[in-house]
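Note that one protein chain of the assembly has been removed; the remaining protein chains are unaltered in position.
Our next item is subunit A:
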Amino acid sequence: MIDIIISLLLLIGTFFTFSGSLGIIRFPDVYTRLHAATKAATLGVAGVLLGAFFYLLFDQGIVSGKLLIGIVFVLMTAPISGHMISRAAYNSGVQLTQHTKHDQLNQDTRRTTK
């Protein structure tokens, strides 16, 4: 029974990791690729590490808190990394995709500097 739960966690994690990579390949510019990179890949690695934690707990009898700390660390640091990369890209002048309809940050910065 526990093997089925571990297998489901691993398959869900692999699915989300793979779909995140597919999004990084398919999306048109940096700001949309960051969605796939920071949301889907974080959920994927959380699933795989939770599966590893349950396997070590129920099959080997080892309580490994480092895997849980790893999940919490990824959940904390992935949004910070995404924010830093997107701010660096916007300030260094990376162009948005041509399908963009509205650039709120551009309007706000022009209003404050005027």
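Assume a residue touches a chain if its C-beta (ideal position, glycine included) is under 8 Å from a C-beta of that chain, and two chains touch if they have at least 3 such contacts; residues count from 1.
Criterion: contacts and distances are computed from a predicted model.
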> The chain that is not shown, which UniProt protein name from "Inner-membrane translocator", "Multicomponent Na+:H+ antiporter subunit F", "Phenylalanine--tRNA ligase beta subunit" or "Transcriptional regulator, PadR family" does it carry?
Replying inline: "Multicomponent Na+:H+ antiporter subunit F"
> At which residues does subunit A meet the chain that is not included here?
Replying inline: 1, 3-4, 6-7, 10-11, 13-15, 17-18, 20-22, 24-25, 30, 33-34, 37, 41-42, 44-45, 48-49, 51-52, 55-56, 59-60, 62, 64, 66-67, 69-70, 73-74, 77-78, 80-82, 84-89, 91-92, 94
